[in-house]
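One structure, pasted below without further comment.
Just one protein chain is left out here, and the rest sit where they should.
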Amino acid sequence: MPQPLNRDQMAWRAAQDIADGMVVNLGIGIPVLASDHLPAGRDVFFQSENGVIGVGPAAAPDGIEPDLVDAGSRKVTLRPGGSIIDSAWSFAMIRGGHIDVTILGAFEVAANGDLANWDARVPDKGPLVGGAMDLAVGAKATWVIMEHTTRDGRPRLLEACTLPLTAVRCVQRVYTDLAVIDVTADGFIARELLAGMSLEALRARTGAAITPAPGCRPLVAPALGHGG
Amino acid sequence: MPQPLNRDQMAWRAAQDIADGMVVNLGIGIPVLASDHLPAGRDVFFQSENGVIGVGPAAAPDGIEPDLVDAGSRKVTLRPGGSIIDSAWSFAMIRGGHIDVTILGAFEVAANGDLANWDARVPDKGPLVGGAMDLAVGAKATWVIMEHTTRDGRPRLLEACTLPLTAVRCVQRVYTDLAVIDVTADGFIARELLAGMSLEALRARTGAAITPAPGCRPLVAPALGHGG
Amino acid sequence: MPIDKRVATAADALRDVRDEATVFITGFGGAGFANVLLRALCEHGPKDLTLVVNSATHPASLTHELIAAGLVRKVIASSGRGRGAELSPFELLLRDGRIELECVPQGTFAERIRAGGAGIPAFFTPVGFGTDLARGKETRTIAGRDCVLEEAITGDLALVRADIADRYGNLAFRHAQMNFGPAMATAASLTVAEVREAHEAPIPPERVQVPGVFVDRVVAVGG
Partner (left out) sequence: MPIDKRVATAADALRDVRDEATVFITGFGGAGFANVLLRALCEHGPKDLTLVVNSATHPASLTHELIAAGLVRKVIASSGRGRGAELSPFELLLRDGRIELECVPQGTFAERIRAGGAGIPAFFTPVGFGTDLARGKETRTIAGRDCVLEEAITGDLALVRADIADRYGNLAFRHAQMNFGPAMATAASLTVAEVREAHEAPIPPERVQVPGVFVDRVVAVGG
């Protein structure tokens, strides 16, 4: 079994698919790392659901503006051409289909595109839905970055989600540490498979039928992050 | 029969009831004249439905700013503390109950408060509803300024409107050239009656029951406008 | 590739507008009419348009040229009345059944457009209840208020007048020029703005009134 991608490598892989001129919302966790791994020269606006349009790099320690934060409470900067709108308008932007792609973390994705990413059913912990449902429904495309299996080895790609849903039939693509998978009318289609890994090994870690795309390519990522 | 109030005098009378600090929307025609007749020192914000909050006096000929207009296409000024919002927010302000009073022109008012002010059924003329329905429904109070009767002497205060409605049960007060009338659960109550005019003469010109308020006062206005 | 939404001419900006398009047009009270774009659209000449415009007949808007040129099948507006006693070209077409009018209270008009851009397919509003304009519409009493169900309006093209744009498509308005601009910019698949000046340098964030996210093309027209 080859080394699976680490968090930065997964984010890197997703970032390669962000096209020039896109408006992109990145979820907390692995997805937000994608902004560090955009191909050079790609001009993208990152939208944060608190209303920051054009989130720039994290603020340098000596350049922190306390009220310039993203939805994850990070102190950020504003890129040239950026602006700030209020929450009602920000979610109008999200729900109204003005975000080209949102990249979200997830617990589970089903073969019909159902997404579960907000409630892991931890006993007694309060719920936290945030903007996940709005993003999953509203963005033109919803991509997921997540590890292919849980820590104890159970698949996260399933016939049907077992955890509470975030939205129905919303996921178009999943980036895992093992594969890049399209979610289609025919279920999961593997577009890329971790270099050196067999289709059987992938199937053993996937909880639903998964088909290799014609011309399925090896998934390779540069050395990045603490796994690099 | 004493001289009825002229347009400026009707507007003057309504303006006396605008209280300090109110947010007020004035309809096209006679109502907009009320802004010229506020009692001295009264601090009021006039809202125009095109989003101008704090409409000031008409622009002087040498001070016209072409894009600073009110909903009636008049070139206006902005008072200190004024600001401008977009139409969606302007009507959110109107519909959401943030306008203390709107003063509208009308064709007919019914004893239950129904208002008809947008469609006089002129053959082949296109309809013009503008913001009248939004204002009549949304403002905290809707006052009407209109002549007591039509040009050919038919009453405009009626048991039920004959023209298409603007809104149901929305009018609280009517200022005519003959009287100041509250619209109550008990129908029309005359609070002021043109000085020198008899209640019988008013009733003859009113198309529904009208009762004098206890302490009904004479309606008197200063000499104003072309009738002054 | 660096984002740059500036295009050279109004004709370029409208080159791909098709017949049967639904077109939003800004402007109200004499401010914010996208007249350079309207003239260019007239010359481009798409047919069977649906216009979503506050007034079908405002004399300062070139909307009436599109209508008089016979390019318009339907108008959604809060006003279709010409000034003066004589019938306007729009009213003549309306009388003869050669154009359709959906007359909408102005606030409902604005809110339906805002809803279209905001992904809200329908909403209840108390405005219009009990009037001819609510005829045939679903009604419901909510929290004691009699309401009408209104549907969102979305469209293919928005023609927006603003004062300044930048290369990113950010817009800033002058005074009451704003009116329907922000809502219409969000509700169309393609939003084109005509502006007095289109700058290379970004508009300062606190002056942006429509983020470039909602704007596809900008044309500097002066004026």
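Think of it as A, B and C in the order they're written, each chain with its own count starting at 1.
The rule is short, and it goes like this: a contact is a pair of C-beta atoms (placed from the backbone, for glycine too) under 8 Å apart; a residue touches a chain by one contact, two chains touch by 3 or more.
Given the structure is predicted, the values throughout are model-derived calculations rather than measurements.
Q: Determine which of the presented chains are touched by the chain that is not presented, and list them.
A: Visible chains that the missing one touches: A, B, C.
Q: For the chain left out of this view, which of C:P2, C:G45 or C:P121 touches it?
A: Considering all chains, including the one not shown, the answer is C:P121.
Q: Pick from B:G97, B:G196 or B:P222: which residue touches the chain that isn't shown?
A: Hidden-chain contact among the options goes to B:G97.
Q: Among B:G81, B:P123, B:G153 or B:G215, which one is in touch with the chain left out?
A: Checking each option in B:G81, B:P123, B:G153 or B:G215, the one touching the absent chain turns out to be B:G81.
Q: Please identify, in ascending order, the residues of subunit A that touch the omitted chain?
A: Missing-chain contacts on subunit A: residues 48-52, 65-73, 75, 78, 84-88, 90-92, 94-95, 119, 124-134, 137-138, 164-168.
Q: What residue numbers in subunit B mark contact with the hidden partner chain?
A: 20-21, 23, 41-43, 45, 47, 53, 78, 80-85, 91-98, 138
Q: Going by the touch rule given at the top, which residues of subunit C touch the chain that is not shown?
A: That gives, for subunit C, the contact residues 111, 115, 118-127, 142-143, 145, 147, 151-152, 206-207.
The criterion applied here is as follows: only the chains that are shown with their structure count from here on.
Q: Grab the C-alpha centre of each chain and report whichever is closest to the global C-alpha centre.
A: If one averages C-alpha positions chain by chain, the most central is C.
Q: With contacts counted as C-beta pairs, which pair of chains has the highest total?
A: That would be the chain pair B-C.
Q: Just the number, please: Cα centre separation of subunit A and subunit B in whole Å.
A: 56
Q: Measuring centre to centre with CA averages, how many angstrom lie between subunit B and subunit C?
A: Each chain reduced to its C-alpha mean, subunit B and subunit C end up 29 Å apart.
Q: So which stretches of subunit B touch two or more other chains?
A: none
Q: By the touch rule stated above, which residues of subunit C touch at least two different other chains?
A: Each of 114 in subunit C touches at least two other chains.
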